[in-house]
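Only one protein chain is missing from this complex, and each of the others stays in its spot.
By written order: A, B and C. Residues from 1 in each chain.
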Amino acid sequence: MANGVTAVLLLSCRDQKGLVAAVSDFLYRHDGNIVHADQHTDHEEGVFLQRVEWQLDGFAVPRDGIAEAFRPIAERFGMTWSLRFSDEVPRVAILVSKLQHCLYDLLARWRLGELHAEIPLVISNHPDASGIADEFGATFRHFPITLETKAQQEQQIIDELEAHSIDLVIMARYMQVLSDSFVRRYPQRIINIHHSFLPAFAGARPYHQAHERGVKIIGATAHYATPELDQGPIIDQDVARVSHRDSVEDLVRKGRDLERTVLARAVDLHLRNRILVYGNKTVVFD
Amino acid sequence: MANGVTAVLLLSCRDQKGLVAAVSDFLYRHDGNIVHADQHTDHEEGVFLQRVEWQLDGFAVPRDGIAEAFRPIAERFGMTWSLRFSDEVPRVAILVSKLQHCLYDLLARWRLGELHAEIPLVISNHPDASGIADEFGATFRHFPITLETKAQQEQQIIDELEAHSIDLVIMARYMQVLSDSFVRRYPQRIINIHHSFLPAFAGARPYHQAHERGVKIIGATAHYATPELDQGPIIDQDVARVSHRDSVEDLVRKGRDLERTVLARAVDLHLRNRILVYGNKTVVFD
Amino acid sequence: MANGVTAVLLLSCRDQKGLVAAVSDFLYRHDGNIVHADQHTDHEEGVFLQRVEWQLDGFAVPRDGIAEAFRPIAERFGMTWSLRFSDEVPRVAILVSKLQHCLYDLLARWRLGELHAEIPLVISNHPDASGIADEFGATFRHFPITLETKAQQEQQIIDELEAHSIDLVIMARYMQVLSDSFVRRYPQRIINIHHSFLPAFAGARPYHQAHERGVKIIGATAHYATPELDQGPIIDQDVARVSHRDSVEDLVRKGRDLERTVLARAVDLHLRNRILVYGNKTVVFD
Partner (left out) sequence: MANGVTAVLLLSCRDQKGLVAAVSDFLYRHDGNIVHADQHTDHEEGVFLQRVEWQLDGFAVPRDGIAEAFRPIAERFGMTWSLRFSDEVPRVAILVSKLQHCLYDLLARWRLGELHAEIPLVISNHPDASGIADEFGATFRHFPITLETKAQQEQQIIDELEAHSIDLVIMARYMQVLSDSFVRRYPQRIINIHHSFLPAFAGARPYHQAHERGVKIIGATAHYATPELDQGPIIDQDVARVSHRDSVEDLVRKGRDLERTVLARAVDLHLRNRILVYGNKTVVFD
């Protein structure tokens, strides 16, 4: 569909008259061939958010000048905005503990060309995932963690993320709580998968909690990490029916498929620049 | 949200540069306060479709002049378009045979204020629904049908639809096939519920077909009626899990909930002017 | 399928060898024609639960003697058990406040023959539902409630439930918290619908909570009422996808369909003797 490179503009601001007209006029005047456009107005909060994607080929403003050309409009309406190009390939690091199904799933999707990303780095507090990382040609770092070494271990992680110029961190069942300072360092750049339909069963051992409560539906939630554990903006969720026949082990087994799929969908949406965050919510232009 | 009366513009045309800019500019110039805007481009077919809704209160063009003011834009781009106002309440007739769960469900939703409609008329080829129609204050017409009287019976229905100034006809498990000429008379104004996830199990006795085939999921489909049976543009579908434990009777029972919900959702979308049809497909701006 | 009257045996006890053999042998020796049999063993808790349904026609023990004949087996294994017959029609009362969609839905299902019940009684703390109850020929009682009159109002309700020999109480969006003593009086005989996927968003205004949290899925939960609010054994749950486009009003609208369907399913399962409760969980033999 979108042959050649495209530009993506993601913007949000206070809802005002003339916003859509101004942006459409900007693209129209410069012969922009729009391949995707979507917007959302939160009338309660008075917030306007928009995503627009157009082909560089034929656009009257050269790539390097687009940001400059758009800036007056952005300033006029007080926009928070970013401009991205489809040939920029985000660099992703995966944090993992002992469970490797999400790690494997993401790496396989990457290898199969399903993810618009490079995955040069896998980091774990356990040595188990070393072999998988090797197979996929990713650097593996094993940084064990204890209560005493937490700060130091996080610094090791940060150093690696910086060294590999990482754009997005995925917590693929990484069973450690990241410190506030770590999380704040990567706003909307850390995606976590939690194995319940949040806000139900936040915290530890959600499948045990779900089994104990006798729910008829289990779920998984992908969200951006924020300093408050399991409280960040939700990107995607999915659920599966369970019954009295399902033991905790069955919930774990059925839940793995949810975790894999929901995490991969959320990562894919992020990598395709489909997500805008405002307040503690996401707008997903899928 | 949308206090007071709103105007809704539904339009479609060949995809062209400047479309969005022209429409946004029209609303902006006249101080339109947009409460909903959504668009879709089918790049394969080269078709652009848009829905935009704004408040009349504060709009610089008086209600009676809006169509006239917009016409030049419509003509410039060769649009198919319609303009509606939120205080126009569509008039609905329900066709039904013996099964009354969808009829009852729609009437109850109407009574409860969930549907933006009047339902002055219920027509059946059986006398059974007479009591229900009475309870809800709708006129009931019983027009029996035989192979010989089909044309005549349809004329009776048409006469009643005209007499009651009906805008939308709902086939709420009406077990008769409408003639081509009948269907063509009400394009995109007849909604049918079919008790399968079309195109699977078109035609008669879909639950028996589903049971015979041993499917693990059943469904229901709401669509606009077209001369080709069960082939019209799909508005909504939904499904439910079934298992080997479910007899045909169980499928019928579980399917009733799907039929009720899917039909009501489709009708609600139509009544809120959320659907555009092009080719044999719908665009649903929900 | 089950022509004529059937007997249903619901039993639970400590898991022991020989249980299934003893029950099957009992039915086999007396020429029982089984139409449904299902069992569940909770290996963690060491609990066995079974439902078996067979035709009275042809059974060697007369209806009045079945309980007596089965008692020795029940005592040998220390069973909690009940015996029911398919021609016993449970008597149901519905409690409702201002929102009437669940009330309407249940009454319509009853009228259409979908529920194996009589519904002779509707009770509300508001007068609004009076007309609907009348239409369906149910007695309507309006018992207003204030903080001061709560105990007295509950006594009025109890008196009516007794007077009408009610077997099952349905809280169809009844927006009052029943007292402990009330709930304890009707163990596993009060079904409530909560408008969230419990345990998420227990308590007041769950759709507002869901909107605030930015979830991508909403739900509804039918459960038996227990003294702890929203904590009783879950019978059924269902969910629907939502997005950033959905306002609180949209969640309320979409949630209504979940509430209707989930409550009706739970009530139907109860009325067909498909539910066993142990601990704080249900076993649903559907």
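As a convention for this text, a residue touches a chain if its C-beta (ideal position, glycine included) is under 8 Å from a C-beta of that chain, and two chains touch if they have at least 3 such contacts.
The structure presented is a predicted model; accordingly, all values stated were derived computationally and were not measured.
Under the touch definition stated at the start, the shown chains contacted by the missing one in the entire complex are A, B, C. Touch with the chain that is not drawn comes from one residue among A:43, A:76, A:205 or A:253, which is A:253. The omitted chain makes contact with just one of the residues A:156, A:261 or A:280: A:261.
Note on the undisplayed chain: of the listed residues B:14, B:76, B:98 or B:216, the one touching it is B:216.
Checked against the full complex, the one of B:79, B:102, B:168 or B:234 touching the unshown chain is B:234.
Here one chain is not drawn; of B:79, B:119, B:191 or B:284, the residue touching it is B:284. Take chain B: the residues that touch the chain left off the picture are 40, 42-44, 197-201, 213-217, 219, 233-239, 243-245, 247, 279-284.
What chain A contributes to its contact with the hidden chain is residues 1, 100-101, 104-105, 108-109, 111-112, 114, 135, 245, 247, 249, 253, 256-257, 261, 264-265, 286. Residues touching the missing chain, restricted to chain C, are 1, 17-18, 20-21, 24-25, 27-28, 31-35, 37-39, 41, 43, 241 (touch as defined at the top).
Here is the rule we use: only the chains that are shown with their structure count from here on.
If each chain is drawn as a node and touching chains are joined, the picture has every node linked to every other.
Centre-to-centre separation of chain B and chain C, using mean CA positions: 35 Å.
In terms of their C-alpha centroids, the spacing between chain A and chain C amounts to 41 Å.
Residues of chain C found to touch two or more other chains are 245, 247.
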